[in-house]
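Here is chain A:
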Amino acid sequence: GKTGENTTDNGETVKIGVLHSLSGTMAISEVSLRDAVQMAVDEINASGGVLGKKIEPVIVDPASDWDLFAEKAKELLIDKKVSAVFGCWTSVSRKSVLPVFEENNGLLFYPVQYEGEECSNNVIYTGATPNQQLIPAAEYLMSEKGGGYKKFYLLGTDYVFPRTANKILKAYLLSKGVPNENIIEEYTPFHHQDYQTIVSKIKRFAADGKACVLSTINGDSNVPFYKEFANQGLSSATCPIMAFSVAEDELRSMDTEFLVGHLAAWNYFQSNDSPENKKFVEAFKAFCEKKGLPGGSKRVTDDPICWAYTGVYLWARAATKAGSFDVNKVRTALSGLEFDSPDGKVKMDVGNHHLAKPVMIGEIKPDGQFDIISKTDNLVSPQPWSPLTSPDKDCDWVNHKGTYTK
Partner candidate 1 sequence: MLLSVNNLAVSFGGVQALSLSHFSLQPQELRVIIGPNGAGKSTFLDIICGRTKPDTGEVYFNDRAIMGMTEVSIARLGIGRKFQQPSVFPGLTVYDNLLLAAKMKKDILSSLFFKPSQLLKARIHEVAEKIGLTKVLSSIAGALSHGQKQWLEIGIVVLQDPKLLLIDEPAAGMSDEETYKTGELLLELSNNHGIIVIEHDMKFVQQIARERVTVLERGKLLVEGSFNDIRNDQRVIDCYLGRNNTQLENL
Partner candidate 2 sequence: MLQVALARETNTDALRAGKDILYAIQLNTTTDAQTAKRYIDSLAENWGDNAPVFLSAYAKSKKPFADYAGQKASSLERKYDYLQKVQNLFSGLSLGSILILIALGLSIVYGLAGIINMAHGEFLMIGAYTTYCIQTLFTEVLKVPYTDLLFIISLPLSFLVAGLLGLLLERLVVRHLYARPLESLLATWGVSLILIQTARSLFGDLTAVKTPAFLSGGLAVSPHLVLPYNRIFIIGLTALIVLLTYLMLYKTRIGLQIRAVTQNRNMSACLGIDTKKVAALTFFFGSGLAGIAGCAMTLIGNVVPDMGQTYIVDSFLVVVTGGVGKIVGTIVSGLGIGFFTKILEAFFQAVYGKVCILLFIMLFMQYKPKGLFPYKGRLAED
Partner candidate 3 sequence: MLQVENVVAAYGQSTILWGTSLEVKAGAVTTVMGRNGVGKTTLLKTIMGVITAREGKVVFKDRDITALGPAGKAKAGIAYVPQGREIIPKLTVYENLLLGLEAAPDRRAGIPEEEIYRLFPILKDFRKRAGGNLSGGQQQQLAIARALVSRPSLLLLDEPTEGIQPSIAQEIGHILQQLVQEKGLSVLLVEQKIDFARQVSDYYYFMDRGKMINHGSAEEMDFASLERHIAV
């Protein structure tokens, strides 16, 4: 394809693409990310834009249809000639647009935690890698402070993130001496609603009080799962659930009574009470209210929202630093870039296009917020290839050409 100069600057504005599902099954999660991107854009434009140009977001709706993701990506890159794209939530959608970005040398900012094992020159991963979320969580549960759990029920929605996440978790647990029979892996399809059988299996598994659940259940399956869990008489005291895909936005209007005490691992929580975060949260609420978005001032921020928002700033900083919107130049400028995100200072990795950030564990409170019960002091460096499952591989675009064998 034609590379390099697929950026336009027709005078006043610079275009970016926003590729989040606004309808279909993923809209539930992705609409908030569109809002976060829009807010960042508005802020940047209000403070004068980038390189003297206003950002013009081109919003399309890939409608949770994976093929449409690819189609829309082509449209944004080829027809709309956008300088960067902010989008995707599920790994499926990212995988489906990946060839398009590579073929057309586009730049995708991907804001959600994911399974790793990927190292594209055309994606900037602002979400967590497994070592920034999964491993610390498991470590915590096995620690004395976390309860010293010995049996693990790995329950997930059946798609690539949970599958890979559990593969890595299992490798980790085995390496820590957890016997194989103390680990159960199970998957349910998207939208699974009936957790009666599974919860009764968990109940039996957890009868001796040493078991916990590591949940990679995504989206609307969570509510029926937690409700059934509580109703069959299980609780965070007998068997805590550590969730990797439940954040404040999902908790916002869940009936939190069932959830109190259960855990989640993320890199950001709204309850993080730094001044910059408070400002961010206020700004987001005000933005939603002003734009008349559903939920208005009751909206909350969470990890993916924070990274979607941060992504836009990272891109703007990099473009400013590079003095150009050219993809190659922006990419180079992104390497090692530091930024004061709502989560505090974060830093782009020099070589692997991922973000170094803190890891936190939170406990669900009755108001749908998290009590941060554990937080790393330093930024955790991203490891796209988990040393547990791919010890020989690593990703580096500065000294190597992407994935290489150590």
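As a convention for this text, contacts are C-beta pairs under 8 Å (C-beta built on N, C-alpha and C of every residue); 3 or more make two chains touch, one makes a residue touch a chain; residues count from 1.
Candidates were picked such that all candidates are chains of the complex that A comes from, given by their letters.
The structure displayed is predicted, hence computed values, not measured ones.
Every option in 1, 2 or 3 comes from this complex, but the candidate touching chain A is 2.
Those residues of chain A whose C-beta lies close enough to touch candidate 2 in the complex are 23-25, 27-29, 31-32, 158, 186-189, 191-194, 196-198, 200, 203-204, 207-209, 219-220, 222-224, 227-228, 230-233, 249-250, 252-255, 257-258, 293-295.
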